[in-house]
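Missing here: one protein chain of the complex. Every other protein chain is in place.
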Amino acid sequence: MKRRVMALLLAGTMVFGLGVSAMAEEAEPIRIGFFCPESAPSAAADGQSSRQSAELAVKMINDAGGINGAQVELVAYDDGLDTKEAANIGEKLTTADDVVAVVSGSYSGPTKVVAPICQDSDMLMVSAYAVHPDVVNAGDLIFSQSFPGSVQGTAAGEFAANTLGAKKVAIVAVDLDFGTEQATYFKAQAYKYGMEIVSEDYIAISDNDMTSVITKIKDEDVDLIYSVNYYEQASEVCRQAALQGLDCAILGTEGADSWQLLETAGEYANGLYITTNMNRDDENANTQAYIDNYRAEYNMEPDMVGASVYDAFQVLFTAIENVGTDTQAMKDYIAGMKDYDTVTGKLLYYNASGSAVKPVQVQQVVDGEYHFAATIDDEAIIDPANFE
Amino acid sequence: MFIQQLINALMIGSLYALTAMGATLIYGILGILDIANAGAYLIGAYLGYYVYTATGNIVLAFLAAIVLVGAGGVVLQRTIYSPILAKPRTLSIIPLVAAVGLFTMCSDAVRLICGPGTKAYNLKFPVDAFHIGNVTILPAWILIFALTAALLLILWFILNKTKLGLAWRASAEDPEISGVCGVNTHVSMALSYILGYGFAAAAGIMTGILYNSITPALGDVPSYKMLAIIVLGGLGNPLGTVVAGLLIGIAEVFLSVYTTLPIPKDAIAFVVLIIMLLIKPSGLFGQKNKV
Partner (left out) sequence: MNAYLFSILATAAIFILLALSLNIITGFAGQAMMGQAAFFGIGAYTAAIITTNGGNFWLALLCGMVVSGLFGAGLGVISMRLQADFLAITTIGINFVMVALFNNMKITGGSLGLTVSKPTVFGIKFGNREFFIMTTILIVILCLLIVKMKRSWFGMALASINNDAGAAASFGINVHKYQILTFIIGTSIAGLAGGIYAHRMGFIASSDFAFTVSIEILSMVVIGGIGTIRGPIVGGILLSFLPEVLRFADNYRSLVYGALLVLMVRFMPEGLIGINSPLVRLFTRLFKGQKSSEGGAA
């Protein structure tokens, strides 16, 4: 009896051992570095969206058998929205973690600090949604998926003039690079079409009160409010405008692209236009699959931040699948990508500085959901190189 | 336009007064700049949200949040603040570090337990807005005015018409002498925390209703702005706090609307404060300097 047990055990061990060695013959896992702001209360919602989309991207590719048989491993860090921590993370990712490339799922500050560290240590980085125009200027290894302020602001101006026919506009913008950049380019485009900008208010990110600003705008009798704010403030712009009885269109930005705005602004969000990157009504299977998978996995609505992060991973996966994990090869591959299908629509190409060129989507809130309103695909507007 | 802005300013100012009142009461007795009051404000807003969402009763939400957060305040006072103050020669900035630690814990606990995303109160008023001529008044504003007035009346009553209040005022005037005279300063301290954290919780719920949104970062701005208001009001002076709150509300609204300052609205409170302190170093209503 005892002997039989021993034999069984032995056989079991051998099979197990074989299994292990068979696994070892499979390709080594591909490690990809990632950071996002999870622990800073002010940025944690975006951090969550970012982290979840990163994990979803990795899960999807691994479920599909990995990249050329190799599993993908995520090496994720929380940067706490602190540039000092980001600097540490940058050094760790580039020297200690054995990753093949880095994806930034964070804001401008941390991304701006990590970019040169990656460039200097020969590491490729794809930034998902940081808007600082200098992120890609760190070098040829740095790519960006997001629209810089120049593109989105100009596209908004185009839409305001051509589709909305706006004549008198009030600008309410967050007092960060995100707000000031877009407002600057919006104004340039608006003046080109002969619009009148009757007021500009720049409001600190921490300040949620829009009551007095909207009262002021009410007196100006405008036909459009251009709100370059994140979802909390954009929600207040919508609510106050409706409650104080303003009769004008509101045009927001990707900052308002979040389920959280729909939640807090409720019925007052209806009619709001936003410029963003993901078209919820896109027939594209890739887009719909992402939306469905995200909902199924997290029981939440995906947003622009998550979609951009997912995109960044898909670009990287495709590059690795085609040319392996050599930094220069990946760089050349990504730089040469054309008409690539992402969840945020067709990525036309990367320009010389490494910014993705893709159509700007305009969505409108109808019955509490984002729906297609327009697409702006004029290359003179959507290629950031035109504004440098 | 002017009248509308004035109403806007008074509404915001009332909310500031309500928010800063807790910190004032605590400073009055313990002499602590209690940033953790903003944690009470945050937790109050979330407690109120859960009670309201579960029961649909906003009055119950207010009561539950005020009582629970107030009780929590007493626990903190007993376990953290009083023992720190009991040590000889404690520098005034040392309890402040503890308060910062507590506030960090509150924000992070809320983020971890309730999730980082925004939550909406979705409190439905029978009317969306009252329009009188060109002036708009929102039901939430009326609620803010009414609640601020009611809570201040209750506070005035407790402080001026009850034995508890007499003890409180005596302790605020001079803890040592009042202690010798048989005033139980422990009770006064506990009262400060119950009222102080309760006020903060009520202010948190009001903010949640006003903007129809609460996030784990809700306490970030009040944590420092309330300091400016309580100093402006003369540190530890409840009446001064109300005046200071209204003053800051008015200054913020009118300066941000009628001028183009190179600084954001949030910093106006401190600019007003610094100018005022240079003119009158003991605050608007300060009679004495606490050292």
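By letter and in written order, the chains are A and B; residue numbering begins at 1 in each of them.
Basically, contacts are C-beta pairs under 8 Å (C-beta built on N, C-alpha and C of every residue); 3 or more make two chains touch, one makes a residue touch a chain.
If you're wondering where the values come from, they're calculated on a predicted model, not measured in any experiment.
S.K.: Given that one chain is not shown, which residue among A:113, A:126, A:195 or A:347 touches it?
M.R.: From the options A:113, A:126, A:195 or A:347, the contact with the absent chain belongs to A:113.
S.K.: Determine which one of B:50, B:145, B:224 or B:254 touches the chain that has been left out.
M.R.: From the options B:50, B:145, B:224 or B:254, the contact with the absent chain belongs to B:224.
S.K.: Which residue, B:6, B:98, B:164 or B:187, contacts the hidden chain when the whole complex is considered?
M.R.: That would be B:98, which touches the missing chain.
S.K.: Which of these touches the unseen chain: B:74, B:109 or B:129?
M.R.: Per the contact definition at the top, the residue touching the missing chain is B:109.
S.K.: In terms of residues, what is the contact footprint of the unshown chain on chain A?
M.R.: That gives, for chain A, the contact residues 38-39, 77-78, 80, 82-85, 87-88, 90-92, 94-96, 108-109, 112-113, 116, 121, 132-134, 175-177, 179-181, 204.
S.K.: Could you list which residues of chain B touch the chain missing from the display?
M.R.: On the chain B side, contact with the omitted chain comes from 31, 33, 79-80, 83-84, 87, 90-98, 100-105, 107-109, 112, 224, 227-228, 231, 235, 262-264, 266-267, 269-271, 273-274, 277-278, 281-283, 289-291.
Methods note: only the chains that are shown with their structure count from here on.
S.K.: Give, as an integer number of Å, the spacing between the C-alpha centres of chain B and chain A.
M.R.: Going by mean C-alpha positions, chain A sits 37 Å from chain B.
S.K.: For chain B, which residues are in contact with chain A within the complex?
M.R.: Residue positions touching the partner: 1, 4-5, 8-9, 11-12, 107-108, 110-111, 115-120, 122, 128-129, 131, 136, 138, 211-213, 215-217, 220-221, 252-253, 256-257, 264-267.
S.K.: Can you check the complex and tell me which residues of chain A touch chain B?
M.R.: Within the complex, chain A contacts chain B at residues 38-39, 41-42, 44-45, 47-48, 175, 201-204, 206-209, 211-213, 215-216, 219, 231-232, 235-236, 239, 243-245, 259-260, 263-266, 300.
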